[in-house]
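Read the structure below first, then the notes.
With one protein chain withheld, the remaining protein chains of the complex are depicted in position.
The block that comes next holds chain A.
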């Protein structure tokens, strides 16, 4: 993981309208008085701690931070944050957060959702939030299973998954959440994992600094219904050769000492391939460009793993795939309101009600 030399937050204008905290905040300030009720060992604990200890870095007035969630294990998240929060209904958090963010630009709005919440019942709201580029930070906890309803397959479960609702194996081809997001015109797409707090926070930092919708997929272990789903990426013996750490501006390479691997583009198909790095091909290694205007690069990276194959031979990129500037929905909305006043003048209710076609009755 690279050290952030200068925090992207330093130069960002994404939060410029959100009032700053008075005094220094600590992780404790963001812990609510509610007892956390996830299963012992659940990956959600690590994510919560990472978020709570990251928030002081933003230095925002706590009362101007809002967490909105849907339904699912992860969606209990807002109850544990000592900010404003709403635990809403299944799948609808991006829509609710859109209304809040669009009407209140002085708020930092975060959405917490899961693979079932965001990609199944709420799929429509997710893609539309992304295309609009509302200033929301969407944290998608992907555990590839339904936890709260006790273990049915989810839209990111692999084909053939045996669960309570699929005793003979699931038939559904899974979504690749990042490919989906990039296809939906997302301006910021990243992936991280519950067990690596430093990486998780580096991604949160980049997401917070981004103006517009940021989609952060967080691989999260559900130790009750899908334990070990991401072990290949966590286990020291396998992680090095299975996990690609993306760094903007650097050639994409990974793997243990002496068995370096890298990513090259096939000049004929444009597809990406993982190859062993040799002195001959080293110069051909793809250089990661998160700010490329075209989504092609980020999309190709998202296809290196289908989001389900973590075994031998597959490589899973982590980090910021895409981070580009695009008009932000509520900024444009506010500008339309201002320009309407410039053009039509401040609204005059009496004039509006009377209209242009009146007649008078004398009593």
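Note that in this section contacts are C-beta pairs under 8 Å (C-beta built on N, C-alpha and C of every residue); 3 or more make two chains touch, one makes a residue touch a chain; residues count from 1.
The working rule: contacts and distances are computed from a predicted model.
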item	value
Name of the absent chain as recorded in UniProt (options "Sigma-70 family RNA polymerase sigma factor", "BFD-like (2Fe-2S)-binding region", "2-oxoglutarate ferredoxin oxidoreductase subunit alpha" or "Succinate dehydrogenase/fumarate reductase iron-sulfur subunit")	"2-oxoglutarate ferredoxin oxidoreductase subunit alpha"
Listed residues A:83, A:157, A:202 or A:316, member touching the removed chain	A:83
Of A:41, A:99, A:256 or A:293, the one touching the omitted chain in the full complex	A:99
Which of A:9, A:61 or A:224 contacts the chain that the document leaves out	A:61
Contacts of chain A with the absent chain, listed as residue ranges	19, 32, 34, 61-66, 68, 78-79, 81-89, 92, 95-104, 106-107, 124-125, 128, 333, 336-337, 340-341, 343-347, 349-350, 352-355, 357-363
